[in-house]
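All protein chains but one are shown in place.
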């Protein structure tokens, strides 16, 4: 088996995550889509590390995980705040910033 | 290096499952189900990491993503309402087709890039992992990325603070005293508020009958005795339904000649409540 299969898997997961962001309205699910995209990237990074025999790729994936964790904290806090104010977790309801 | 047969099998077993689970994100109605799908994808990823000579990342993936991040998601889901379900009908015109087209297009383009790129012969991490994977990672991290790691640490602290600040709710009025609360309760009496705790549900304990309302002294069912969540979900059972079931049961017992007939206590009260309860 070629290692590129991992890359195809990463691409598909990434595209699925992106589509989730575009299609779902529940902010939490949208957020999960973003997490999925980040994880797909991590998979690609780990695969690249293995291809090149360079462990730096894994370090990069590690950093992505840490930053993703921080992002999740802030993002979820924002969702909770919005939910508290508007009683809705739909991203379409927060659309006041328009013309 | 070559990919072992075991890994190939593992990949072809896990990868389709992962894609299916990820696709679940698009189609399931309930956010909780979506979260379960994501948890599955993440655990699978951890497995793939281990298979890809990154055992440390595999462990971190389980601990950080599955253990922390996804649990955080679930907490928030519970906070927001575990039962909140999206309708999957699209409200923005054309967004569904645009989204699907873009997602598909992205997948095609990226797959094309991967397909057209020429990769050299994979090296494998056997050499780099000679000192065990965590040690090798730590060496790179501590030799070349010390500053970055410190900065990321600061970022984490800042994010934690941000979480606190964002979810902090400012007290707008003075903290109500117990006396004021009691007075407010009494003042609300005319609007139907009760001073005493709500009656417990489940008088007719056919089963774990949290879904059956209690009856008041006149034999009428008390709506509020059933949990709000059950009521919203439509999972409560009406007293009439219960009484009918009860009477059928009793009648069946009565028709059996060798059994003594217990008197039906509340029957007289339920006569008039067929319409009143629901």
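For reference, chains read A and B in written order, and residue numbers begin at 1 within each chain.
What we mean here is this: a contact is a pair of C-beta atoms (placed from the backbone, for glycine too) under 8 Å apart; a residue touches a chain by one contact, two chains touch by 3 or more.
Quick note on the criterion: contacts and distances are computed from a predicted model.
Name of the non-displayed chain as stated in its UniProt record, restricted to "Aspartate carbamoyltransferase", "NADH-quinone oxidoreductase subunit L", "Aminomethyltransferase" or "Molybdenum transport system permease": "NADH-quinone oxidoreductase subunit L". One of B:71, B:113 or B:135 touches the chain omitted from the figure, and that residue is B:113. The hidden chain makes contact, of the residues B:19, B:102, B:230 or B:250, with B:102. Taking the whole complex into account, chain A touches the unshown chain at residues 18, 21-23, 25, 30, 91-92, 94-99. For chain B, the residues touching the absent chain in the complete assembly are 92, 95, 98-99, 102-103, 105-106, 109-110, 112-113, 116.
Note that only the chains that are shown with their structure count from here on.
Taken in their complex, chain B has these residues touching chain A: 3, 7-8, 11, 15, 18-19, 22-23, 25-26, 31, 34-35, 38, 41-42, 45, 48-49, 52-54, 56-57, 60-61, 64-65, 68-69, 72-73, 76-77, 79-80, 84, 86, 90-92, 95-96, 98-100, 102-104, 106-107, 110-111, 114-115, 119-120, 122-125, 127-129, 133, 136-137, 140-141, 144-145, 148-149, 152, 155-156, 158-160, 162-163, 166-167, 169. Of all residues in chain A, only 1-9, 11-20, 22-26, 28-29, 31-33, 35-36, 39, 42-43, 46-47, 49-56, 58-59, 61-63, 65-74, 76-81, 83-84, 89-90, 92 touch chain B in the complex they form.
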